[in-house]
Every structure is written in C-alpha cells, then in structure tokens.
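The complex appears here minus one protein chain, its other protein chains still in place.
Moving on, here comes subunit A:
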Amino acid sequence: GGAMSFLKRFPPPAEGVRHRQPDTEAVLAGRSLGAGTLYIAESRLSWLENSGVGFSLDYPTISLHAVSRDLSAYPWEHLYVMVNAKFEEEDTKEAPVAEGEEEDSDDDVEPIAEFRFVPSDKSALEAMFSAMCECQALHPDPDDEDSDNDYEGEEYDVEARELEQGDIPSFYTYEEGLLHLTAEGQATLERLEGMLAQSVSSQYNMAGVRTEDSIREFEDGMEVDIAPVVAGQFEDAEVDH
C-alpha cells in the first residue's frame, strides 16, 4: 500500500520541548501510523515514527485536544487531537470511503482531521494534556476578530496610570518584592512603616494598611475589608496625619 504522503523525515525537535513521550502510537481517522515518539514542543506538535518519518502539527490548526479514557468509544486511553486541516489518507478524496468514515459535505467547508496518540504508558496522559494546554496558550489566534486587540492604548493602561510607572510584567509576593525594592521604594516603605509605628502607638489603625503581623496573616494579600481595630473610631480609610 502507499505510504501516507504527508509523512516526512525530519530531526526530532530540540528546543522548547515541554514533553516527550516515547512508545506512542499515532492514529489518523482510525488508521494506525505506527509506533513512535510524540514531541510536545512550544513551536509545534511533532510525532516521529521509530523509522524516522513523521509529521508536525501547528498549534493554530489544532481546535481542541482531550484525554479520552472512555474505552467504549475507543479501546485504548489516548490523547485526542482535532485539527482544522486535511491530511491525505490512503483511500483518497475522490471515491467515497467504503469503510464507513464518510466524508460529509461540510468537510469542504470545515476540514477536520482526528488524531489519536496512544502512549503505552497511560499514566503519562495527564502530563501530555497539560503540556499541550501550555503550548496552545503560547499561540493565540492572530485572526481574532471578536476581541478588540487594541489593548495597548493608554486608556487601557490603568495599572500604569495608577502607579505612574510603565510596563509591569507581574506582581511580586511580599518576600520577592522586598528583594526588588528600589532605593525609592525602600524609602517609601520605611516612611510608611514609620507612620504605622506612630499610629499604632496612638492606637489608631489605618484600614487596609499592613503591619508586619498582618502581612504574614494574609499571605496572598487578598484581604481588603479590614475592620478598624478600635471599632467606631472612624468609618473610612482617610486619616490625616
């Protein structure tokens, strides 16, 4: 029989490989392509048969992937991958496929190929699934019409405006943050802590401001509504000094 024409020889990916699963069978539309190794890399998904030929799938063409353990649907636990593309099979497009994998008329509109990757080690499926989720997230849809991609405008840069700073890639936990304090930040921290020390001694507590103790207590910093220690002293957080 003819080989699958989309199979090519290429070296295994070397960079950005999030997961490598040897001894994995690849199945396309119910037809086995043999045993090989699946490479879940940041740039693309590749499978190489032990003989050295295989194929790659680009993440933007992958509509979904899933872990299937439903043996009544398919006899082996596997990673299911649905791709928005046509892959040539041995029984090619012209004649209707006798076996029963019927070509629907809407295949012309929406080509779909179904791959199954069946690892001999079933316990690896979770890791394979997660690695694929991570890699998929690295390839957001460039043709996204729905979401307004113009979030770079100044009116969206709420956080920078609040801080009068520029690009903030992430926020720090308390411990990390201390390590990253600039001289100015350190001065600010000391000034605020000094104010706290004064206010503690005069039995005031500013709502929402953390002393050393309360920082440890609220590790994730998510507590907002802290009642004043001395009830009734003041209703809101604005305390003049």
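Here is the rule we go by: contacts are C-beta pairs under 8 Å (C-beta built on N, C-alpha and C of every residue); 3 or more make two chains touch, one makes a residue touch a chain; residues count from 1.
One rule holds in what follows: contacts and distances are computed from a predicted model.
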{"item": "The complex's invisible chain, by UniProt name, from \"Guanine nucleotide-binding protein subunit gamma\", \"LSM10 protein\", \"Ribosomal protein L19\" or \"Cytochrome b5\"", "value": "\"LSM10 protein\""}
{"item": "Residue among A:Arg9, A:Arg69 or A:Lys86 that touches the chain left out of view", "value": "A:Arg69"}
{"item": "Sole contact to the chain not displayed, among A:Phe6, A:Trp76 or A:Phe129", "value": "A:Phe129"}
{"item": "Touch with the omitted chain, as defined above, among A:Ser32, A:Ser51, A:Ser120 or A:Thr188", "value": "A:Thr188"}
{"item": "Absent chain, residues of subunit A that touch it", "value": "60, 62-70, 73-74, 80, 82, 84, 104, 106, 110, 112, 125-126, 129, 132-133, 136-137, 140-141, 143-144, 147-148, 151, 156-159, 162-163, 165, 168-172, 174, 177-178, 180-182, 184-185, 188-189, 192, 206-210, 221-222, 224-225, 236-238"}
